[in-house]
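The structure appears right after this line, and notes come after that.
With one protein chain withheld, the remaining protein chains of the complex are depicted in position.
Coming up: chain A.
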Amino acid sequence: MLGEAWLYLFSVLAAAGLLFTMVFFIIMFSDLECDYINPIDLCNKLNKFILPEVGFHGFLTTLFLLSGQWLSLVINAPLLLFNANKVYHNNYFYDATEIFRTLSSHKKQSFIKLGFYLICFFFYLYKLIVALIKDE
C-alpha cells in the first residue's frame, strides 16, 4: 500500500517543519526576555507564523482522517481542538501590550508543542518504516 508510505513521508516532513517553527518561537521568546528584540517586532514576526502553523497541522490531521489512519488522528485531535478553540475565540495572536504578562504561559505552550511534534516526528517515522516494510 503505497499511499500510506507517501502519507507518512509527508507527515514526517511536516512534523519536522512544525518542530522547527516551535524552536523558532522559543528562541524568539528568550530573545525578548534578554531584551534583544522589542515586543512589537516580536509579535509582528510571530503572528505571521501562527495561522500557517495551525492550518498546516489541521491539514495533516484531515489527511489522517481521509486516509483512515485512526491512531494518528486520535493523537492529533486534542491539539486540533485546542487550536480550533483559540481561532474560534479569536485570541490566537500574540498581543504586544500583554506579552510580558503572558510570556511564561506562551513559553510553556511552545515547549509542550515542541515535545508533541518531536514525539509525532518519531511516531510518523516509525509508521513510515512499517508502511515501507509492509509494501515489500
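For this structure, a couple of remarks:
Quick note on the criterion: contacts are C-beta pairs under 8 Å (C-beta built on N, C-alpha and C of every residue); 3 or more make two chains touch, one makes a residue touch a chain; residues count from 1.
In this text, contacts and distances are computed from a predicted model.
A chain of this complex does not appear here, and its UniProt-recorded name among "WW domain-containing protein", "ABC transporter domain-containing protein", "RuvB-like helicase" or "Phosphatidylinositol-glycan biosynthesis class F protein" is "WW domain-containing protein". The residue touching the chain not shown here, chosen from A:I27, A:I40, A:L66 or A:I119, is A:I40.
Listed by residue number, the positions of chain A touching the unshown chain are 32-33, 35, 38-40, 93, 95-97, 99-101.
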